[in-house]
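A single protein chain has been omitted; all remaining protein chains appear in their positions.
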Amino acid sequence: MEAFLNNLFADAEAEYTDARYVVFGVPYDGTSSYRAGSREAPGAIRAVSYNFETYLPSVGVDLWEVPVTDLGDLEPLSLPDLVVGQVEETAAMIAADGKIPVMIGGEHTITPGAVKAVKPQCYVVCDAHLDLRDEFGGTKWNHACATRRVMDLDVEDIFVIGARSGPAEEFELVEESERLHMYTADEVRARGIASVIEEIKEIIGDRSLYLSVDADAVDCCLTPGLGTPEPFGITTWDLRSVVRAFAARASGFDYVEVCPVDAGQTAAVAAKLIREFIAWNWAGKEGL
Amino acid sequence: MEAFLNNLFADAEAEYTDARYVVFGVPYDGTSSYRAGSREAPGAIRAVSYNFETYLPSVGVDLWEVPVTDLGDLEPLSLPDLVVGQVEETAAMIAADGKIPVMIGGEHTITPGAVKAVKPQCYVVCDAHLDLRDEFGGTKWNHACATRRVMDLDVEDIFVIGARSGPAEEFELVEESERLHMYTADEVRARGIASVIEEIKEIIGDRSLYLSVDADAVDCCLTPGLGTPEPFGITTWDLRSVVRAFAARASGFDYVEVCPVDAGQTAAVAAKLIREFIAWNWAGKEGL
Amino acid sequence: MEAFLNNLFADAEAEYTDARYVVFGVPYDGTSSYRAGSREAPGAIRAVSYNFETYLPSVGVDLWEVPVTDLGDLEPLSLPDLVVGQVEETAAMIAADGKIPVMIGGEHTITPGAVKAVKPQCYVVCDAHLDLRDEFGGTKWNHACATRRVMDLDVEDIFVIGARSGPAEEFELVEESERLHMYTADEVRARGIASVIEEIKEIIGDRSLYLSVDADAVDCCLTPGLGTPEPFGITTWDLRSVVRAFAARASGFDYVEVCPVDAGQTAAVAAKLIREFIAWNWAGKEGL
Amino acid sequence: MEAFLNNLFADAEAEYTDARYVVFGVPYDGTSSYRAGSREAPGAIRAVSYNFETYLPSVGVDLWEVPVTDLGDLEPLSLPDLVVGQVEETAAMIAADGKIPVMIGGEHTITPGAVKAVKPQCYVVCDAHLDLRDEFGGTKWNHACATRRVMDLDVEDIFVIGARSGPAEEFELVEESERLHMYTADEVRARGIASVIEEIKEIIGDRSLYLSVDADAVDCCLTPGLGTPEPFGITTWDLRSVVRAFAARASGFDYVEVCPVDAGQTAAVAAKLIREFIAWNWAGKEGL
Amino acid sequence: MEAFLNNLFADAEAEYTDARYVVFGVPYDGTSSYRAGSREAPGAIRAVSYNFETYLPSVGVDLWEVPVTDLGDLEPLSLPDLVVGQVEETAAMIAADGKIPVMIGGEHTITPGAVKAVKPQCYVVCDAHLDLRDEFGGTKWNHACATRRVMDLDVEDIFVIGARSGPAEEFELVEESERLHMYTADEVRARGIASVIEEIKEIIGDRSLYLSVDADAVDCCLTPGLGTPEPFGITTWDLRSVVRAFAARASGFDYVEVCPVDAGQTAAVAAKLIREFIAWNWAGKEGL
Partner (left out) sequence: MEAFLNNLFADAEAEYTDARYVVFGVPYDGTSSYRAGSREAPGAIRAVSYNFETYLPSVGVDLWEVPVTDLGDLEPLSLPDLVVGQVEETAAMIAADGKIPVMIGGEHTITPGAVKAVKPQCYVVCDAHLDLRDEFGGTKWNHACATRRVMDLDVEDIFVIGARSGPAEEFELVEESERLHMYTADEVRARGIASVIEEIKEIIGDRSLYLSVDADAVDCCLTPGLGTPEPFGITTWDLRSVVRAFAARASGFDYVEVCPVDAGQTAAVAAKLIREFIAWNWAGKEGL
């Protein structure tokens, strides 16, 4: 009998029971402030994942040998607090089973649900936006509040890489808070990502970690398929370095805010870096 | 000094005080179940409104002579019940000032807010969907519940034209309810829209009326720019007949669920029919 | 635990063993003569299948109650004869298991493989093109030869509905062959589809049947997402009538040549009619 | 040696000297009032012309046997009066050589240049717009003035089919002018195109004729790739009937105002009808 | 009462009388030589301006505190010389009122009108093209002649940054003219933009300045939404440095030649840099 492709993430062929990595999609974009459509990201990222070889020469891992499963997409409800609950329930199940959740958004609103389930000591997020509003659009569960909601949890240190957008109050909050460590895109550009990563690693030490990628951290001229595109961002190489550097330490991962209205490049980067995350975590190596 | 275009609805040049018709947009699509993007409709419909002449030969009205204003877009909050509240407040102000609200969606969720403010005795809606669910996605304020929420108000008779989609329970509810009058797209095709309109007019008599157009009433092969496209619908001519027949009687009007991902035809039909609504209401004539 | 969507055809939730209908995709467009891209059709048609309600009021069937499975996509090889072999093997397995194959193309080249496996006495195809070339582009396995390859099988009568394009030789072949019955789009328009269907039913009698829909049978102004678009075709209503009329008699079905470069309407019609095929076959009713 | 495709109009393989039909493109859209882009039409129409068979079964002509040439595209200057001059010079050369110009726009502004060169007694134009302004945008050479400029020539009768848009003054001018014969889209829909064509033929008698197709005559829901799209227009079948009815009598032809921003259907209709024009003129037959 | 968005440039909420900055759009693209569509830029740039925060951390300015107004769009006539006249009249009014014009094109043709009104001593332009033709397409008022027309005015020094395209004659003219200072994209890449800016500042001294940004100065791989895209250009960071360096000195500014056919990144950069221009001018600071 012929083999068939199931349209889920490429090479995620393991059964749930055997899997070390559990991919799932959250096609939710109900609070997106500028451009809707990140609900299409899980499908677009899965589709382009078939474009890539199973072998990653940088780390010497072949994904055929790694036990990954893909649950498919959550069916998100229509209110953001309910969706965060769905995410938390799912991620908690995965974490309780000793597996690593690999969540594909959807908008950033969903991340605090996964972080709450995974209970990391540290949180590294790449994002153009500080996402530190306490409320937006009449709700605390808005993608403009993602990092603020993470602050509500027992996370000791929060590192924001690529930030360049927010009201003055958010920049002031960064100044005031000892838990918040901001590395703007301009600073990354000036210092080099290696220096920034080294500093973050030193602060983190051997504490546990959740890694969240808001795709708009990257300059929108490189990856324009975004819900709230910002120019003057970090590069895809910077982002790859962050993924390679922290994958082995992370007990949870997500990639959010892709809005696939471009020619496919933003989803291609996402699919590639999700694969890099899995491979580097599996290899237990730290790279750049 | 040169004249400037303000990018609002074409020919909506009156001051609010002088206006008989008050256009406003509600770029909200937070509960849309299939394709997001109806938030882009107010902008797209306004843009193509400049494509049309001010003179409507069918009714002999020149829109330059009609007092229309355009408030711009509401800034919708992120929760659907809050948005419905914003809409109700706005429409109530307009109605209290003796003017006619002309609302451009956004998704259908918003219509019950305007209907509540306008307080019509009858409600005519063109829609592919029955929209009779009592709850969807964890909320009563979902675009799948639009007509059900209108049933909660003191509206005596509800006429759904072009319906062809819903769970079995919704079709049963239509059977059971004396207030609900359904004319499926297939029935419109078989009987002709004139016959359907005549029957509705007889039932309505001289009662007051709100007219809501969910753009997906029309076949998605004619107007594919929709959030929840359905083939096998009514034609644009059917819809034009409905607008021309009921405009003069209506004290409120909306056009919702356009999602401008096509080559512009769906927004063009919307802009044209909003202009027809205003012209036929102003002329006080009933046409086909 | 939350439910997850698997991104296969909506409501195709049965196990293979229990299924009466077996959906599978064939993302192959290697010989397409004008516009490539029908490889994207299975994904696009599955995606929009979630836009539709499970209940089909026309026939009173709810697809939740019908045992359908979706195998996913064949991984097509790069040579058309090999792909036809993959299709034949798959369809033969399905037919041997007493199930009905529901194949989503991909280009029309694949149909003869399924027909060979299903072994019907009659073949009804909707197509703008006669597809009667004996060879094209250096191969007998080209989408321009689809119906000619069916002629090579033990099929007694072939009915082509909506034809309007071909070299003079193909029209002459229709004249000469007693097995070929052509109903051009202009004839359908002039006579009405009901008359054409009645005539075909009389000729078929109680013989077995395979039904193939080349999406370009429909006028490209209604459904422009096609590999070889032709204006002046049949309507989507005509096509729906053909599906409703012959579904109950068919032991195999395919829908091919969608090329989803439009705003989604062509895939929406395809998904809807695949659902109609299943529902009307399941109900065992013949409609219009 | 292999054969090569030259990317000009399909089957336009004759030398200029031998040709009866001379195709040329005018990629000019400098005065287009709404959406720019009709400059892309000649390329798009030529590209899709390769999608069609050489044989036209309706009239029994194979275009391989018809002497057609394609000069390519004029390089339009940047001022509309200069472009009209370029067109006139080109069409005059073609007419002087006893050939029939087949011009592909570009915007409608160019048509009066060709009409002036061809010197017909009658002018039949399909257009949503009356195009009767004497000046627009500071110039007499605007696409809103196309038919008005034809009135300046020695053309005895002007027939506008499909009109539905213009300021009140233009409709009044139609009332007043004995040379202007208007058949609105609504009238075509009510009477049927055959009745309209018959009436026009009677008025024309055996006088010479130029046929101009402004693609926006057709309803923008059928063919949305237009510079100034208008809903509620004539159908593609109506337009095909006009082409088949008048091709044999015409000594000049153009197809203008396609703006290929859709999925290709508008250019496909254009390419097909240009082919029908050539075939029916060559056959010397009148059809419907 | 709810607040409404007026769809003009974000945060341009001042009355004209109070404004220091006067934004206006010129949706004109009538002479564009390659791809039409820069007429859509003012709308696209305004739309994406709402994507950005009001606070600019680089310069510590919040745009809510800056008096900006937006007049909307000029209604351009159809001949380029007339449009330049409209622009000159508008910019002259703004300058006479002691305000700073911030013009959004449309094509580059319009810039000389604004420069003539503002009467600067120096002119800094970022452009891939030298724009030094004396005539093109039969007119002196073509976007290929923009800088040449500025040479006709009493402007003492002209600085072209990012140039890389032109006929040999234009490069020779640069060699010969003492007023023309060219910094090619390759030179910017080799020297660094800071060095180039420093040199220009030294030449300018304290003379007055007009700053014009032709968006195609930037590499078309970073910002592909352009009328005449050129690869191998300067980066968006280079352009940001130019804006930050010269904003405080400039008495007039424009951003032209965006043609928003991409995923929005080119308009996003434009909106962001228009905001940077206003903020840095308001702050009276010079940055990089």
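Lettered A, B, C, D and E in written order, each chain numbered from 1.
Everything below uses one rule, namely that a residue touches a chain if its C-beta (ideal position, glycine included) is under 8 Å from a C-beta of that chain, and two chains touch if they have at least 3 such contacts.
These figures come from a predicted structure and were not determined experimentally.
Visitor: Of A:Leu8, A:Leu132 or A:Leu222, which sits in contact with the chain we cannot see?
Guide: Spelled out, the listed residue whose C-beta touches the missing chain is A:Leu222.
Visitor: With the full complex in mind, choose from E:Arg39, E:Lys99, E:Arg148 or E:Arg164 the residue touching the hidden chain.
Guide: Touching the chain that is not displayed is residue E:Arg164.
Visitor: Which listed residue, C:Gly25, C:Pro42, C:Pro80 or C:Pro120, touches the chain dropped from view?
Guide: Answer from the full complex: C:Pro80 touches the omitted chain.
Visitor: Determine and list the chain A residues touching the chain excluded from the picture.
Guide: Interface residues of chain A facing the absent chain: 48, 50-55, 57-58, 62, 222-223, 236-237, 240, 262-265, 268-269, 272.
Visitor: Please give every residue of chain E in contact with the chain that is not shown.
Guide: Against the left-out chain, chain E lists 33-35, 164-168, 171, 184, 186, 189, 219-222, 224-225, 228-232, 261-263.
Visitor: Given the full complex, what residues of chain C touch the hidden partner chain?
Guide: 29-32, 36-37, 39, 76-80, 82, 136-139, 142
The definition used in the following text is that only the chains that are shown with their structure count from here on.
Visitor: Of the pairs D-E, C-D or B-E, which one shares over half of its contact pairs with A-C?
Guide: Copy of the A-C interface among the listed pairs: B-E.
Visitor: Suppose each chain is reduced to the average of its Cα coordinates; what separation in Å results between chain B and chain E?
Guide: 41
Visitor: As a quick test, compute the distance in whole Å between the mean CA positions of chain A and chain E.
Guide: That gives a centre separation of 37 Å.
Visitor: Could you list the positions in chain D whose residues touch two or more of the other chains?
Guide: Residues 222, 262-263 of chain D each touch two or more of the other chains.
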